[in-house]
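Structure first, then comments.
The complex is shown incomplete by one protein chain, all other protein chains being positioned as in the whole.
Order of writing sets the labels: A and B. Residues in every chain begin at 1.
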């Protein structure tokens, strides 16, 4: 897509200084920008590099308003957010060509919306429903009775177990598994063997959720696993059965959530965090990388960062580390 | 399946109190139970909720025998275990319809048992053997000479490398990889480059094993990797080459076992645990979440829980945490 600088400035509600006849054709980093590209700067110290780049326009904070430059400057309060919105206009995600590939297998009772893109070797089982403008990538398997909303983007080689429900505009990256059995057994005290607890619940994923590559999300055991609207999961995240995740939660790579954990709205969980069963992470809480939250604990939020295993307020954790380092030095 | 309450009580060897003409059609949680459902209660404090639910019958411990209720009560020593067995009768796992999908590709020398369900786009290579009543999910790839036992359930998009052997009633969830190369290299001291050590051993998986979604299990380097009967692996578990896992072991999500580790029968390993090479985890040992066991260590079992990195008896670990917190408070 092409935008004149003034049109783009209007679209992202930025104040334009200079450069009014330039045409923008894409976004880039300062390092790799070419003419026609738009870049952004959040920190004044990186402004000279942006101005010296080949970019045609620079989104920047108020700090740039006083600078003399040949380049078009788009001044706004949140340069990164403005850049993201400009990128959505200039470099929209490639829309898969709609159509049903002849090698795709769609069961008779499945229902496909308008303008869907069903790629090669896809399997869609009985009674599944795929919403309008949704893409199902090659080799993805959609189980019986699954419901996928509109404008979703399901990458190749994803597996969705029966009866899972996805909202609208959900993005699922390659290799993710949605709706697998939870990990629940009962040990027979006589034999020591493990009997499988029924894993017959459901999985509901809200609108605008994104799920990373090779992540796995289990269905509920008897009830349901829920992932709320706008929540983002990175690659290789594990979500156990009956977990309840709220809205706008962010969970980084390789974090694991055990059964029946509750993560409230707006929580931010870093990478490789471990959350045991029946934990509650309160609204807006922040968990540092690799920390561990033991069973049944409540993590208070918002405002305090927790770190360590068992997770504790980061100030306390850092103090403990300092005390320990001092003691070790003395010996 | 439908059972009268008395018939079900007999089948699970529970003592029946009341409700003899009710018919049971399924299992549920107390929260979501509908008429016809069976629920269970392990803890007396949850009994009132169960009695107030819409469930038609309640499995409970001896504590419920004295209670007055309209509902059928099934009294037994292990309510959860009884519930699991009742569920196996009332809600048996859906059996895939047997048959060979026309899009599945089965090599000429492969042998399929009776009543197998080979789903769409499956690939079964030369000399592979699939046992009676086994299901192979859509998109799964079975390598040359693989042997899958009877009544197994292999989900979609699984990859089984050549020559892997699976016992009977094995469950493998979507995206799992069985028999990949182990991670072994020899560094050439002159060039600093890594030469691949041969990874030509085997992988043997016993009866009644369950393997979680996107777990990866490497074949042996020169000898074999072995997973014993009845062992259960959660999602995203990693098992390195030449690992020996005994029987009835439980390993939670995202745990990793390095090469040549030995896990003896009945060990319980929580999530995100790291086990280095040549570790021995003794019979019945318990490892807490996120703990780490360094190379060549032996973890004693049973009875003591280990925690922390390096893993130590939990009493010691908790004492250390308490001492440290106290010292930090003083400063």
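One rule holds in what follows: a residue touches a chain if its C-beta (ideal position, glycine included) is under 8 Å from a C-beta of that chain, and two chains touch if they have at least 3 such contacts.
Source: prediction; values computed, not measured.
Student: Among A:61, A:139 or A:259, which residue is in contact with the omitted chain in the full complex?
Tutor: The single option touching the absent chain is A:139.
Student: List the chain B residues touching the unshown chain?
Tutor: Considering the whole complex, chain B reaches the absent chain at 105, 121, 123, 139, 141, 157-159, 161, 175, 177, 180-181, 183, 185-186, 188-189, 192-198, 200, 214, 216, 218, 221-223, 236, 238, 240, 254, 256, 258, 272, 274, 276, 290, 292, 294, 309-310, 316, 319-320, 322-324, 327.
Student: In terms of residues, what is the contact footprint of the unshown chain on chain A?
Tutor: Spelled out for chain A, the touching residues are 27-29, 31-32, 78, 80-81, 83-85, 87-88, 91, 103, 119-121, 137-139, 155-157, 171, 173-175, 208, 210, 212-214, 230, 232, 234-236, 248, 250, 252-254, 265-266, 270-272, 289-290, 308, 321, 324-325, 327-328, 331.
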